[in-house]
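Comments concern the structure below.
For this depiction, one protein chain was excluded, whereas all remaining protein chains were kept in their positions.
This part shows subunit A:
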């Protein structure tokens, strides 16, 4: 069991999103901010395209030998005094984490930003067992107050405007002066900082995700811009790293290559503000660090992707560039996708993890414009993989009957040129005649989806092939 999904209601979710003026306003910022910054960062680095190639190759190599690197990593973590736990699915992961927290006598747990923790729904599980999870990334903190999911993998609260956040803070931070000024974003930030500072000090366990796990050294690495991840993992006595198995990378040298494309693709920064390396618990002589260091390696559907065409998806380094550049994401935002991962990467990954029967809309809701693939730092062919999902759906008869029969008819006609000529000639002559006065139709049977938003231009009447035959037959041959 993973977290609840509304992916089957994608269309309704999308319709609601399109009519939400606050959301539409917030989404406008996505369109403008991320794209220009990534472009500028990529343009400034002449070897950027070559780095993308090597990023792809590093991840491919790792996936090919994933079992070996997982073993090597485990050895190194143990050697540095840490513990490694393998969880096959979300249930196992939750139980492992709960047990570590209980053993630590934890009442409060601080958390750095982690998408895998969303995937396994750890917050609700801890709460249900009397342990209070506190998100320390500003965006995550805000959506935790609102009991929402992230709408973006690197900017979880990107669907919100400052005024909405102000309302939430006033609603929750009731111990503060009701008349305080929160009109500036920086005031919101410093209020969140002040509130979180107390929580950091009270926490018994800190949970972080990992951007990379290094097999060579047993190191886990997180990149953040707020520094909250450092405090989350240094202050409590116990540090738990949650990571899905594809975060493995062979060496520190490999990581340095991947870091160079990650921040540039994500936010257009050359490097994130904080890049934090953790290897094992505090050693004698260390100034700080946790006494206990645990890594929970989570499969939850990944190993089943290995060796299939969806293996390529496991290269993903969660930069968010694909959704930043996606016209569908720009239109409906992240929540419409109905599960943890939105945008093009979600459209490929979600069906793998929760089943294409539930998430079937996602790979279909794409124009295949290809902009995601053109910016993906590890060159995942996202449209191709979405098409593979459509093929699986077609094979399993999950494609809607109307689509199947429409296509079947078109295919039947298109395989028979004589019939095609006859049918298209007659149809176009009729349509052309009917549309000759206005040049367009504002309503057409069978095309209501089209004519709801736009007119349908009338055909000229005679088909190309008919006219060609009439004018040219014999001449060109």
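Everything below uses one rule, namely that a contact is a pair of C-beta atoms (placed from the backbone, for glycine too) under 8 Å apart; a residue touches a chain by one contact, two chains touch by 3 or more; residues count from 1.
Assume contacts and distances are computed from a predicted model.
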> Looking only at the UniProt record of the hidden chain, which name from "Succinate dehydrogenase/fumarate reductase iron-sulfur subunit", "Transketolase C-terminal domain-containing protein", "Fe-S oxidoreductase" or "D-lysine 5,6-aminomutase alpha subunit" is the right one?
Replying inline: "Fe-S oxidoreductase"
> In the complete assembly, which of A:22, A:129, A:308 or A:374 touches the absent chain?
Replying inline: A:374
> Which residues does subunit A use to touch the chain missing from this display?
Replying inline: 11, 14-15, 18, 327-328, 330-332, 364-371, 373-374, 384, 387, 389-395, 399, 403, 407-408, 410-411, 413-417, 420-421, 424, 427-428, 436-440, 442, 447-450, 452-460, 462-465, 467-468, 472, 476-477
